[in-house]
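Have a look at the structure below, then the notes.
The other protein chains are all here in position, but one chain of the complex has been omitted.
Entry: subunit A
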């Protein structure tokens, strides 16, 4: 069901749908959208810090592709404080923000925030797979609106409900957005497993819910939720979160300690060997219960023993018939 892609000349945001040519009334005909209908003015600013590696960069680009209500921006220097981002968003007239931060060229963190006053959250991103991977075989329209699917666990905890609301407001493409397509042909899933949030993107092929994965896919590990945007008091801290530095440190210490343990055992052994052995003093009461034994006379043989004649009668045993005869 893959169509040949053709770049539409988008004339300034008026038409987001095309009349199907020639097919009279068999499929839904999305008509041209008038400007006035777009009400939900959500704009998400998606950008990153410097020092980001290729995989994270592709992830960011994929998210920009999938969300037509997003705006790109240049890389920000990490030396600046985070609340500068609020000002950047205000300049670009955005009310949400997805900020990717790369540290040590290894770890990728993501900030999501409702910019003027709202809450923000920081995550550690793991297991990133991008749209370009050949195992992701599905495809969807660029800018089509997604269905959002959440785990029931999101409603059970208050911090998860806050996150759910944030995700909905960020990832849902507004209705009648000029760059959006009128069809709903893919679904984002957010599931909570192992204290992490797993994100997947599936294409809807059939009406009976046959799905194929499009990508990208990643895992979010919540670190903290703040009351303000990129700052403010901490509302929630994840007790099961372990920073990647700590994780690496633990591994290093474990291997080191194994080696140190071996060394220590070797040293102990050498010390023990070199120590003087204690010899106990002779105990006079040790032989108290010994009873005297009469001495045996030792037999010394001066001549060789006499040779006994062998019993040769064995073979001279007669046969049965002869024996019977003899008996008679």
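In the analysis below, a contact is a pair of C-beta atoms (placed from the backbone, for glycine too) under 8 Å apart; a residue touches a chain by one contact, two chains touch by 3 or more; residues count from 1.
Everything below uses one rule, namely that contacts and distances are computed from a predicted model.
Enquirer: Leaving aside the chains on screen, match the unshown one to its UniProt name from "EF-hand domain-containing protein", "Beta-adaptin-like protein", "AP-3 complex subunit delta" or "EBNA1 binding protein 2".
Expert: According to UniProt, the chain not displayed is called "EBNA1 binding protein 2".
Enquirer: Out of A:82, A:128 or A:184, which touches the unshown chain?
Expert: In the full complex, the listed residue that touches the missing chain is A:184.
Enquirer: Which one, A:110, A:131 or A:220, makes contact with the chain that was left out?
Expert: A:131
Enquirer: Name, in rising order, the residues on subunit A that touch the hidden chain in the full complex.
Expert: 2-8, 18, 20-23, 26-28, 30, 39-40, 65-66, 114, 117-119, 131-132, 134, 136-137, 139-143, 145-155, 158-159, 161-162, 164-165, 168-169, 172, 174-175, 181-185, 187, 189, 191, 193-194, 196, 198, 200, 202, 204, 207-209, 211, 214, 224-225, 227, 233-239
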